[in-house]
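For this view, one protein chain was removed and the others were kept in their places.
To keep things simple, chains are lettered A, B and C as they appear, and every chain counts its residues starting from 1.
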């Protein structure tokens, strides 16, 4: 299958290139890159010289699948012809993630470029939404934080085990902020420092509420969502806290085991979710499409605590996109995604 | 004043040495170090060669003040004669922090070596407990996490602005784990990774509950407290979340400003607490005795969010110990503690 | 092919497991680990749980190939029966690298456990020694520093372009120091610091001299070799400096281009050496079996400067071992080794 990538020159784009290079079914045949048109990809990213690709202004061939790693707004605009042609499209941006245009416009600050096409999109979190993706031609690849957050709470939510009282404290490596230049990605400012950011509200929050809310009618989630920047390159660790409907857990004395069983049951057929025996670390997911999840109970307060870890560029972006592509084309879902973690 | 340091060879001890070296009133005259007796301090720590100290088995001179940087249990045992003599003592360990021996024994797993002396101790968080410290000879220097956590929530707690629903998500640099050898401090394991630890309960939790509970009778705090290890050397960032008694805030529309005013009023005379205008970073406190605090409100959920940052080895250990020492001897509280942050 | 790994629990061992897991021809069927016998590999390394291996005291099955990731001396002792049986063996340790036993004993400080078997061994640097490896059953996998150093200077040495005056300044990430506990691998000691170590002589030096000296009779290399520890996990960058036989370069004005051509010609058939267009960074090799080399000339002093980069755990250890295994069994040399760099 021929693949085109819009804006390969960001971190999402080059990670996609890395993964697809080993994929037996997809071949990258055409790529664009903002402000780098005409350049060889190898000149910008020597580690990708094996791909021998020239960056173009436009995708210049008939491709079977288009990935867009463009930022929001620009992405929907550029994808318009492909969507209207009914070509298969996977969009890394937020443009097609939110069902409610008002939400989109409130959080992203621009009019939606293609409001009429929103209903065509499927939210590309396969573990919750596989059938919808399979029958779709437009997949909205989830945000990195929402991927880790939704997977962390879905089993509890779907089983109505938690109350509306939910806090997600998320910690991310710096590659999530992209390759753009800013004091927010300046080495000397970030290194040896921890900071909270987007304290008044992060754009990924509404995705989390939207998708989790679909899982139950019992809970109207009251979510506080706070993001932190950590001086590592890759990795997200989410610590989720929720009030517990302890009555639903039966015998309180082994509530942690019960919760654990609920999680294992929920994800028992999933190749990319591991319910871990011990609290996971982001390094254990480095370079892989895995989401590692550890649920437990704070028995002093009857709160659910869930730790989840992903590599933000893989399960949080390019790997999940390839997982979605495999679904779209009927390939085994882990095709090209079988690497173990690069550890240490 | 002559100062003795028990166990100078850990990170708390050498940080104390660094600070006292510039203190105009205290002079280190005698030091011990576990398993390093007989060695020159300069041979183990070349950066301290200016101090010209030999590590001894026992403090060998009459000193006016003893700092103990020994671990719990060992600390109380070694301090016994000094306490019984009525000498001034500042203990970095947890031995004299908890008022309830049962709590101590449950969390630390050993019998308390000096239960009869517990009542002599003052909890050494000057911002909440200054008068008690001044009149004490035995100061229990707070833990690093409790320092950042208690200061983050004290104004809200003292003003009964929050409900019992409190979550503290704390992130710490690695120096808090000490200089001992363990996979928990191994570079290749920690670097480029984030992990939660002590997920079933961290020893610092009861201190936080104990001290905050003293500030009000209105709230019986239901605290979930989770700690994370971040690959930086120094720094703690605490993200505290609490339900808000929104009725107490008057006009809800400017609740964040009201909260901010409450915090500024509460700390207006404090030299080492800064209520920040923007979310602080741990780097802004690096090498200083400052606690930087940023309170705000999640208006979608009516929760209080407070971010606080300290250098865990300074305000979280040695700097606070010197602050306490200044109080004990009637020196200005910031004597020897005026450094600005080492930034970047 | 069935593969056994002696001492899988170090970083060399688990990196080998990561690579072999994707190898279509080799299957790990038996593993040992010092002091972890009886444990599941997944309990120690959750990221390897897919392998479902139990750590044994001894390799318990007939295997077609043995990799030893044991330290020197222990490795030769454990490998003795396999070597004597004529089984194929690849040894990560230094035991079979040095041709001269006196050198070995001087640098490693122990008697050689199997001096009579030394002559059976082939030095496992395929780019210089492919035929010898192919005909061997005992491959001494090179050290990480020697791999980067020898490849950096081989073309110049083989073409007699340099004088005897050679300095190698090598910088390594911390994973090269292994998983053992020591202040040399303690996060707070290493992080945010640079240090030179083994200043009086590093054990990898004689390998470099031995192998480079085989390439020419014209130069009796006078090598100074200094190693530095850098606070990153993976990666070695070698900066090599050598006096230049400028007369051999013909037209001095384009000497850098001539040198570059010499290097490209020398490595033109090599899949794992890239003569780079711009100075490479270790990150460009992260997770790959590539050695990136950039030769240039300091025209003010007529010295050759060569920069080379590898991932110390891949081309510097486990990847090169798999490359050697492919040669031993006649598989294409890059089987299982085609990953692009994990970048950023």
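Basically, a residue touches a chain if its C-beta (ideal position, glycine included) is under 8 Å from a C-beta of that chain, and two chains touch if they have at least 3 such contacts.
Just so you know, these numbers come straight off a predicted model, no measurement behind them.
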item	value
Neighbouring displayed chains - absent chain, whole complex	A, B, C
Absent-chain contact - pick from C:112, C:204 or C:303	C:303
Listed residues A:17, A:140, A:190 or A:209, member touching the removed chain	A:190
Residue among C:27, C:228, C:248 or C:271 touching the omitted chain	C:228
Of A:7, A:68 or A:175, the residue in touch with the unshown chain	A:175
Among C:78, C:130, C:204 or C:283, the residue in touch with the chain that has been omitted	C:283
Interface with the undisplayed chain - residues on chain A	11, 174-175, 179, 181-183, 185-192, 231-233
Contact set of chain C toward the excluded chain (per top definition)	165, 167, 169, 171, 173, 188-189, 191-197, 199-201, 222-224, 226, 228, 230-235, 237, 239, 241, 279-283, 286, 294, 296, 298, 300-301, 303, 305, 307, 309, 344
Residue numbers in chain B that touch the chain omitted from display	11, 14, 17-18, 21-22, 43, 45-50, 175, 179, 191-192, 233-234, 274, 276-278, 280, 283-288, 292, 338-344
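By definition in this document, only the chains that are shown with their structure count from here on.
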item	value
Chain occupying the middle, per Cα centroid	A
Length of the line joining the C-alpha centres of chain A and chain C, rounded to whole Å	37
Cα-centroid distance, chain B relative to chain C, in whole angstrom	46
Of all residues in chain A, the ones touching two or more other chains	191-192, 233-234, 280, 283, 286, 344
